[in-house]
Every structure is written in structure tokens, then in C-alpha cells.
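Missing here: one protein chain of the complex. Every other protein chain is in place.
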Amino acid sequence: MMKDWEVVIGLEIHAQLATRSKIFSGAATAYGAPPNTQACLVDLAYPGVLPVLNAEAVRMAVKFGLAIGAQIAERSIFARKNYFYPDLPKGYQISQYEQPIVGRGALEIVLDDGATRRIGITRAHLEEDAGKSLHEGLANATGIDLNRAGTPLLEIVSEPDMRSAKEAVAYMKKVHTLVRYLEICDGNMQEGSFRCDANVSVRPRGAAKFGTRAEIKNLNSFRFVEKAIQHEVARQIELIESGGTVVQETRLYDSDRDETRSMRSKEEANDYRYFPDPDLLPLAIERAFIEAVRASLPELPDQKAARFVSEYQLSGYDAGVLSASRETGAYFEAVVGRVGAAHAKLAANWVMGELSSALNRENLEIDAARIDPQRLGGLLERVIDGTISGKLAKDVFEAMWTEGRDADAVIEAKGLRQITDAGAIAKAIDEVIAANPKQLADYRAGKDKLFGFFVGQVMKATGGKANPAQLNDLLKAKLGGG
Amino acid sequence: MSLTSRDVEKIAHLARLGITDPEKPVYAANLSKIVEFVDQLARAKTDGVTPMAHPLEGLTQRLRADEVTEADDREKYQRNAAAVQAGLYLVPKVIE
Partner (left out) sequence: MSWHARSIAELAAALERGEISSVALTRHFLDRISGLNGALNALITVTADQALAAAAVADRRRAAGERGPLLGIPLIHKDIFCTDGVRTSCGSRMLDNFVAPYDATVVARLKAAGAVMLGKANMDEFAMGSSNETSFYGPVRNPWDLDKVPGGSSGGSAAAVAARLAPFSTGTDTGGSIRQPAALCGVTGIKPTYGRVSRYGMIAFASSLDQAGVLARSAADAAVALGAIAGFDPRDSTSVDAPATDYTAALDAPLRGLRLGLVKEFSESLEPRNGALIAATLDAFRALGAETTTVSLPSLPLSVPTYYVVAPAECSSNLSRFDGVRFGYRCADPRDLRDLYERSRGEGFGAEVKRRIMTGTYVLSAGYFDAYYLKAQQVRQLIAGEFRAAFQQVDLLIGPTTPTPAFGIGAKIDDPVTMYLNDIYTIGANLAGLPAISAPCGFVDGLPMGVQLIGPHFAEGRLLNAVHRYQTATDWHVRAAPGYA
């Protein structure tokens, strides 16, 4: 008999902090440098060197803590996590263990049915990233690049509060949006700036105890998170239902095969022998510093979305999309600034519609858009004042995008200005009617559908420039009146 | 508390120290003596005493400004490495 299974997921998100230099050394953190050219003596763990903590990494962690409503530890401790691996040059990772900098907090996610769910965040702590092992192009050897070693990480540990892969993705996206808002992480998942480990278990619905969990390591896209969890859930249920038991272990998601498999190299019992790092004194954070950081916080995504709803009467969905990044929100508000709040919905439709698809087509970020908010606002003004129709506006938009000119210049050059001269429209209608006597007779005999045919013919004759409302009125009168 | 050769094996593996078979009982005997010696700590009354991780208690971590101060000196730093190729440090193939 099939049981009803409940899925339990917790995420450990690793966000690389966007500092210029590393967490414990003065080497650069820029991505993509030739191997080991951004690995200084401290990063290489040379004999005799010592770590010195980067103030900006601390400030960024505090910023995050405040944004999730967490307690900031006035005193936190750096500890050594001891294990041997070639990408870990000291043989230990400096991390925080017993007293992390950020305590308990929470974030709210919106589910598909519009309901919200609160996801608890257990803690967030500062630690250093490891280097990279490269296996390709080397005969029988692994190459070690330590450029990434020592890049500051904020590890954000959630409670096991998520109940589906979709919820896990929604939570991860929420954190992703937040860290970019706070400008503490560039969020670039391809470059590994934002990645997570997922702890997944299943239990019979209603059971009090959690099932045994597996940890899936190093998921670096939203899609992989979803697929890896789905696969792992299916694997665990199948295993239990066929009489097996889940073992606690680390697994790796293979995106090529869409499956998770045990990481034998990390399977052996780890004993990390955590102890306070004697090279680093306790980190003290003063109240005044916390308050200064609080004062510097930007408007957060949820606050912005709520404001968009109340200030511009947008739907919750539109507000959510437009507040998903600081840049999108700023673009939208700049357009509204030009066209006025009364036309906010029009602005929202254009930002989420034409602009967004043009950006996607060329794989551009919104701040690299070829039409700036002022120009888009200028285009919408021409729609609002009736100079062009909404349909023509799309063509104007395309021309603006490729030619880099403003709306008025495009409209003039292409002669797209709408015809609002009633005489000219009437003349065109008369010509169309004269040329189509059979359709006229049918229409008058009761074939109402032919009205659309006449609209199309007049539009064709005017190059699409006839004002639709005027055309409508005049056409009705002429067809009906005879 | 006395340690066996098996204990020595486990510890040596955690510490990635290659120890030969004949050495194991010798280290087991040495370590047993050391552990027995430090076992006298158990006699100290330490209820409620805060562990002391650092000799200058009361001092707190000083912070560094977020500045790039280190330039690339890979060629010099890699002179001490036994195996390097294309700027990478080499280790025997790691299978994940």
C-alpha cells in the first residue's frame, strides 16, 4: 500500500560576499583571473602567515541579519573546521561554529496558490570559501587553483521548514533577491557566487520524527535545486517502500544524468575537531555599529512590493515581479515618474512585457537596456495622448530599441502619427465602402461580423494610423446610416 | 587511559600521518603515557569556569579595511612547489 509521504527540506545557502578583497587577506576576489594569481601568502597557507578579518565582510553579514529580522551577536567566535582536502590549503577552514554572527531570523515565501509561508532561518555565519580542483586537461592529476580560497562566504542555514522542491526554490529565490538588494552578493550562480546544499528527508505524513536526511552538495541553479530534490525524494521513497533505509550521507547531483549519487570521497566519518581559532580574537559588534547599518538598509523587496500595491494599485503578482530586483523596481518607478502614477499599470505592463522580452532576447540586465526609462516613458506618453495606438507603439518600441532614438523621432521619421482628422478618416471609409459593395450588402443584411473586415480595410488604407476610436464611431455611422 | 595500536591508526588517519606497523605500538605506548599524564587535569575543580581560549582576554578582533593590498607573485610563490603545471598546483587525481 502506498503511504502518503511528507517531504522535509532545509537549505544551507552559500553566498559569496561582494567584498573587494578576501575575508582574511588583501588578495583580490575578482572572478576569472588566471589560476593562482589572486592567491597571496595567506590564501596559500604559507608557513608563518596570519589571518586579519575584513571589516566589510562583517558589515555585510550584519546587513543580512538585520534584513531577516535576526539577532546580531554582540560577540561571535571564529573556529577551525579541520579536514584535509587539496582545495583547503590550511587543512582547516575558518568558520563560525558555536557563536555565529547572525542568529535566528525568517523570510516569507509566496506559494503558487498565493498563500504565504514563513521559512525560519536558524543562523548565518561568516566563513572562507575553498579553492577549486580542476580535473580536465591534466593527465592523471588534479590541478588546484586557490584564487577562490579565502573569498568571504555567508552561510545561511534554514530550518527544515520546506515541504516541496518548489518551496525550496521559492525560498532560495527569495534569499537570492534579498542578497542582491542588500548589495552583499552579486548572485551570479554560474560563477558560483550563490549556491546551496539541500538536506532532504521524507517521513509518513503526520509522523512526529524527521526521517534520515541526505545532503545534496553544491547546487548552483534554481532548476538543479528543484530537479535534484525531486529526484532525491523519489529515490528515498522508493528505497523505503522496497524495504530499505535511507543512510545519512553526502550526495552529489549529476545534472547530465538527472540523478544524485553518493560522494564516496566524503563518505568516511568526518571528525572536524572544531575549536576556537587562536589566531582570531572574539569579534565584538557594538550597538552603535548595528544601528548605523540598520539606518543604511535599502527598502527591502517585501516592503517595495507592498508599496507598489498601495501606491500604484498594482496586483500582488505585478508588484512581486517589479520588485524582484532593485534595478527593475528603480526602472519601473522612473517610468512612472515620467507618465504619472495614474498610468502605473500601463508602465508595469510595458516593463514586464515588451521591455522584459527584449532584454531576454538579448540576454541583457535591465540596467543595460537599450531604452532608458525616460525614453520608454516618452513612448507611453504618446500612447496616452493618442498620438499613436498601442499596437503601433510596439513597432515604435522596436525601432527605438534598434536605432537608439526617442519615440517622437521614430514617430516623425516613419510618419506614424495617428490620423485624428475626421475628414480624412471619413474619406478613407467612403473609399473602402465603395470598393466593397457585396460586403456592404451582407453587413446590412445582418452579417455583423463583417464590421471587423471594414475596420481592417480602413486601417490598411491608412497604414494603421487611423485613430481606432474615431474610426469605430465613424464606420458604425456610415455602415448603418447608408 | 591507554591507547591501542588501533587507536593510533585512527588518529594517524585523521591527521594524515603515515605510520609504519612497527611504529604503531611505540606510538600507542608514548601516547598512552602522555594521555595518562594529562589525565590529572580531571582532578581540577573547574565547575563554572569559563574556558580560556586566548591569553589576552578582554581584547577583541581588530578589523582590516576592505582593500586589495596583495599583488600577483605566483611565479615566486610557486618556486617552493614540487609539482606545478599551467599555474596550477598538482596533486594525484582526485575522484569525487
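Which chain is which? They are A and B, in the order written, and residues in each are numbered from 1.
Please note the rule applied: a contact is a pair of C-beta atoms (placed from the backbone, for glycine too) under 8 Å apart; a residue touches a chain by one contact, two chains touch by 3 or more.
This structure is a prediction, so every number in the text was calculated from the model and none was measured.
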Touching the hidden chain, out of A:A198, A:A228, A:L281 or A:V339, is A:L281
Write down which of A:A33, A:V49 or A:A424 is the residue touching the left-out chain.
A:V49
Taking the full complex into account, what residues of chain B touch the chain not shown?
3, 7-8, 11-19, 27, 30-31, 33-35, 37-42, 44, 46, 49-57, 59, 61-62, 64, 73, 76-83, 89, 91-94
In terms of residues, what is the contact footprint of the unshown chain on chain A?
41, 44-53, 80, 82, 84, 86, 89-92, 142, 144, 271, 273, 275, 278-281
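By definition in this document, only the chains that are shown with their structure count from here on.
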Using the touch rule from the top, collect the residues of chain A that touch chain B in their complex.
19-21, 25-28, 34-42, 44, 46, 52-58, 75, 77-78, 84, 86, 133-135, 138, 140-146, 252, 263, 265, 271, 273, 276, 278, 280-284
Please give the residue numbers of chain B that touch chain A in the complex, ascending.
14, 16, 53-54, 56, 59-70, 72-74, 77-78, 83, 85-96
